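I have a structure I would like to understand better, so I am pasting it below and will then ask my questions one at a time.
The complex is shown incomplete by one protein chain, all other protein chains being positioned as in the whole.
Up next is chain A:
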Amino acid sequence: MIEEQAVVKVGMADLNVVKESGIIRTTGLGSCVGLTLYDKNIHLVGMAHVMLPSSDIAREGQLNIAKYADTALPELLKRMADLGAIRSRLVAKMAGGAQMFSFSSGGDNMRIGPRNVEACKLFLQEYKIPLIAEDTGANYGRTIEMDCTTGMLSIRSVQMGKKEI
């Protein structure tokens, strides 16, 4: 009965979905936020590795919608809806948004982690998706993975070891 589960990797400024069985993982979250949405009825997980709070500041030619909180969430919702997710069943969990280095000065870019967290919360509220668990802030990096059969989010860090939410 030992079966290696398939692992789907989500890179930085990237997003993906996994349905029915398997694990979805993103590594090395610092100030970035790992946002997950889960539909437990159909065992569908969507995960985004969000790097920046808002696409308003984007100066790139072709927008990478997975990178920004305001564009990644609608894209996740769309991809999940295509696979049969029902908006009202979705619950969100997130981790990351650390402030890796603390400085007294340095302006907005220095507190990008907390700003990413705030932005994700704002957009979840806008889409009326409840945030049922989070492990955000502090000053350390995290690797997260979600098992799509259970919807458990496990978080690993150098300083805090492993935990599940």
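In this section, a contact is a pair of C-beta atoms (placed from the backbone, for glycine too) under 8 Å apart; a residue touches a chain by one contact, two chains touch by 3 or more; residues count from 1.
Operating definition for what follows: contacts and distances are computed from a predicted model.
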{"item": "Among \"Alkane 1-monooxygenase\", \"Iron-regulated membrane protein\", \"RNA polymerase subunit sigma-24\" or \"Chemotaxis protein CheC\", the UniProt name of the subunit that does not appear here", "value": "\"Chemotaxis protein CheC\""}
{"item": "Omitted-chain contact residue, chosen from A:Leu73, A:Ile112 or A:Ile129", "value": "A:Ile112"}
{"item": "Absent-chain contact - pick from A:Val18, A:Met51, A:Leu73 or A:Cys148", "value": "A:Met51"}
{"item": "Positions on chain A where the hidden chain makes contact", "value": "11-14, 27-32, 51-52, 57-61, 64, 67, 98, 100-103, 105-106, 109-110, 112, 139-143, 157-159"}
